[in-house]
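Before I ask anything, let me first share the structure, which is written out below as structure tokens.
All protein chains but one are shown at their positions in the complex.
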Amino acid sequence: MKNTFGNAISITLFGESHGDMIGAVLDGLAPGLEINEQYINEKLALRRPFGKISTSRAEADPFKIISGVFNGKTTGSPLAIIIPNNNAKSGDYADLKDIPRPSHADFTANVKYHGYQDYRGGGHFSGRITAAVVCACAILQYALENKGIYLGSHICYMQGIEDKNIECVEDIKTLANLQFPMLNEKAKEQALEIIESVAKDGDSVGGVLETVVLGMPAGVGEPWFDSLESMLSHAIFSIPGIKGIEFGLGFGFADVNGQLANDNFAINDQKIVTKTNNNGGINGGISNGMPIVFRSVVKPTPSIYKEQQSIKLSTMEEQPLIISGRHDPAIIHRARVVVDSLTAFTLADMLTVRYGTDYLAKDGE
Amino acid sequence: MKNTFGNAISITLFGESHGDMIGAVLDGLAPGLEINEQYINEKLALRRPFGKISTSRAEADPFKIISGVFNGKTTGSPLAIIIPNNNAKSGDYADLKDIPRPSHADFTANVKYHGYQDYRGGGHFSGRITAAVVCACAILQYALENKGIYLGSHICYMQGIEDKNIECVEDIKTLANLQFPMLNEKAKEQALEIIESVAKDGDSVGGVLETVVLGMPAGVGEPWFDSLESMLSHAIFSIPGIKGIEFGLGFGFADVNGQLANDNFAINDQKIVTKTNNNGGINGGISNGMPIVFRSVVKPTPSIYKEQQSIKLSTMEEQPLIISGRHDPAIIHRARVVVDSLTAFTLADMLTVRYGTDYLAKDGE
Amino acid sequence: MKNTFGNAISITLFGESHGDMIGAVLDGLAPGLEINEQYINEKLALRRPFGKISTSRAEADPFKIISGVFNGKTTGSPLAIIIPNNNAKSGDYADLKDIPRPSHADFTANVKYHGYQDYRGGGHFSGRITAAVVCACAILQYALENKGIYLGSHICYMQGIEDKNIECVEDIKTLANLQFPMLNEKAKEQALEIIESVAKDGDSVGGVLETVVLGMPAGVGEPWFDSLESMLSHAIFSIPGIKGIEFGLGFGFADVNGQLANDNFAINDQKIVTKTNNNGGINGGISNGMPIVFRSVVKPTPSIYKEQQSIKLSTMEEQPLIISGRHDPAIIHRARVVVDSLTAFTLADMLTVRYGTDYLAKDGE
Partner (left out) sequence: MKNTFGNAISITLFGESHGDMIGAVLDGLAPGLEINEQYINEKLALRRPFGKISTSRAEADPFKIISGVFNGKTTGSPLAIIIPNNNAKSGDYADLKDIPRPSHADFTANVKYHGYQDYRGGGHFSGRITAAVVCACAILQYALENKGIYLGSHICYMQGIEDKNIECVEDIKTLANLQFPMLNEKAKEQALEIIESVAKDGDSVGGVLETVVLGMPAGVGEPWFDSLESMLSHAIFSIPGIKGIEFGLGFGFADVNGQLANDNFAINDQKIVTKTNNNGGINGGISNGMPIVFRSVVKPTPSIYKEQQSIKLSTMEEQPLIISGRHDPAIIHRARVVVDSLTAFTLADMLTVRYGTDYLAKDGE
């Protein structure tokens, strides 16, 4: 469904980078969910650029919930959010329609939309849209936390640098307060150095995010097309710049034998657990009660200051291109919040499919 | 939608490993598509076990199309396929309900279905169901070939062994005739040696499949939730044993800077191309006319002959388990056909969304 | 989704009148629902022709459930049903491709499917497909009854003849045993006389079905696109021959003022009820706890023995047509079971959306 996702709960996105506003509609919400504006703002703040490693476009993201909330709680009817675009400088992008930026969506958008697309600042393809995603999904992430389900992501890898693992709810809470989400201080410094260094060089950098979900009940997901992996990857791949996802041991499964790969069972505190978690908490597409663990890779920001080879569409000639305007040398730390957001959305949706409309608002269980 | 997938065209699956029959329903097909039974049988043959590296269960897969075809062509109404299960030995699995196999879906199925699942041979979670997928999707893969769109997969990596790349339609045609899909003879021998060796040891092995699509028109896919990556990953992750997917450079994006990662444009034969294809033929979720390239990882078959730790659900005690019955030391070569099948399905669906119901049956364009 | 319907539970149909078999797939069922084969057969028997007023095609409908059931209960994975077509005489219909029958789907099918449709006996448009609908939905109707939700339909009107109203569960149980569903004996005789009389004349007759649902909980349905009326009408209009539906007072609302039309509230046995039920148990698209009441009109069977005007498609000339073969002078009494079936399906689906996957299998509310 193009810009709508979800079965029991759905999210619909709209907006362009340089339009009046962007927004999202959440439908199928349980009535009675609390709207915690501070929580939403904290999530939005994490998505915003910071310090030297981000663009100078200051996005305050003063979101406005225009429906679906009454007396501070969800009503159960569609919750629409709008966020004005205050700071767009359209002039910066005027040339880009004819000369598409390499590895951006400029060219494919032009083919798909026959030249009618709003090309300014990437239009509907802009990372700007993710502010609406974060805002909407924060409501669901907060509801999940009230059910004891915590999730968070960190930069687990970037150009040789590795972070320590997320191991407990405390780690997730720590990450929720970090603008640059790495748990190991040393690794974090090194990663920031890499980013500053490529920034000075007019270049950019990507990395790998690892997401961990704690407290997910067993028995959620489907054997075939709505497997947890299918639904999560469907959501995560909609984020601009994500080019890979792996669950548990992921591509590492290609290097080990079954005996090592298999997760043996054990009883722990009268609960069934597995001794290892190579399957990332999912068997046969269904949660098994262990932490859900996946990693997604963010490609280097395609907007760089170096000369690149493009083409002039109007004349079909090759054309060198130097991109001006503002752009981040890295977006992985900002993309992290979007990954969290769509993870929260997908799990909230699948729990609602399983347990009914009111589940997220119910106490207990 | 659980066991149904697709927007303009949909596939619905049913069946269990040890039930009477399995099957699939394809809906939304263009009328007038040719049913090439030989082509379908060739695909089914590639999915079937072969030689020493597979189970001894001989599955002849005599599929029967029971609706939607008239005079050898699709009618446009739902095409249903059934495949009888002739050779199931249910006795082999009777104990497994109470003692779930590690890294199988036995445990999660039991939680989800409250013990009502058909546990014999993995039931609806069995790889057996993929025979119906292959049979149904072969109709679409054949139609795509008639439009000049070719796709195929090979084992590109397994425990240190690498295959050469797929480079042209000839490579894809070669793979279509290989029971064990590797292009480099030396690498293939080594891979087969690994499999035989782990088989002797009662163990199993996984690997990485690389899929290449040639001839895909530019402009297909959506910026947000129905991005090509989202739709393809949604389909591919429904295949049992797949735990990761990456497009183009994939996780390799975490090791390079933007300048190296970006695909510069060029004009070739009056067509717009990119000099590299690090984005795997997809920008902003939309095909760019270059080959679509992705890799998916297959975990080692969880059924191994070694002793493992399980639990006895009825008593909640830990319980050693030695699995009997037949099982493959590797399924990656068989999974490859299923990956091809769901890739064909997904592209056929997205092309139909874009160009209308009759597209796949139309000449030219 | 063309031949698939439903949100939490879905039904997918396939088959043609003169193909090998027809069938249906139910997905999203709660695990643990009882399969009562006798109940299913009773519903199928009601759909079958009887006595003088129906065709002589004897359809025994020996359905076979080929997946999704284990030890007599649903497993929770897709339940597929097939019903062989044993008695089709394709020869009867061979001429009809070029000369479409008036008010049948022959002409529209030919335009839509470019001549590739299986035209024999109406193909996929045939009422024959409804046997699969009845068989599949009987499982859900039985589950609803176990939750205290009873539903049934009678012929409330036919050419001036009116039946008495359905007033209680007993009436519904009575109807479940009537091959010709009218409660008032006198009216029933008159209706049968009309049918016999038009039959002798080579003509056909339609009528109005009234459906009543007792025991439906309040609070199910959506304000906008998935209102109870929207979902029920979507389902009911898929039945061949249905051309109208009205809820409660229906078209009668055009003749009364608001004061008369409005359903005043009252307290009855500590339960909120309405004194009248002009809204047919639905306000704002949501059930209000009163009986759900709607009427649907079945047009006269278009196959009649009288000479009609058709056209010859191959020459684009007008062409008189006399239809041979078997056909019913009335199908309303058989359509009734299909209306019940899709009503049961729709309510089961909407209850599952609201209360979660396991709802229908749970004891008590």
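Letters A, B and C mark the chains as written, and numbering starts fresh at 1 in each.
Simple rule for what comes next: a residue touches a chain if its C-beta (ideal position, glycine included) is under 8 Å from a C-beta of that chain, and two chains touch if they have at least 3 such contacts.
What you see is a predicted model, and the numbers here were worked out from it, not measured in a lab.
Within the full complex, the residue among C:G207, C:P291 or C:G356 touching the omitted chain is C:G207.
Here one chain is not drawn; of B:P62, B:G148 or B:G356, the residue touching it is B:G356.
Among C:E145, C:D171 or C:E222, only C:E222 touches the chain left out of the display. Mapped onto chain A, contacts with the missing chain fall at residues 1-4, 10, 12-16, 19-23, 25, 27-28, 31-32, 64, 66-68, 70, 73-80, 82, 112-114, 116-118, 123-124, 358.
With the whole complex as reference, residues 7-8, 77, 223, 353-357, 359 of chain B touch the missing chain.
The chain not shown here touches chain C at positions 1-5, 7, 13, 100, 102-105, 107-109, 111-112, 124-125, 129, 157-160, 198, 201, 203-208, 218-227, 229-231, 233-235, 237-238, 240, 242-251, 253-259, 261-267, 270, 272, 274-275, 278-280, 282-289, 295, 297-304, 306, 308-311, 313, 316-318.
By our rule, only the chains that are shown with their structure count from here on.
Among the inter-chain contacts, the highest number of C-beta pairs connects A-B. Note: centroid distance chain A to chain C, computed from Cα atoms, is 45 Å.
With centres set at the average Cα position, the gap from chain B to chain C is 38 Å. Spacing of chain A relative to chain B, judged by their CA centroids, is 26 angstrom. Across the assembly, chain B contributes residues 1-4, 13, 112, 124 that each touch 2 or more other chains.
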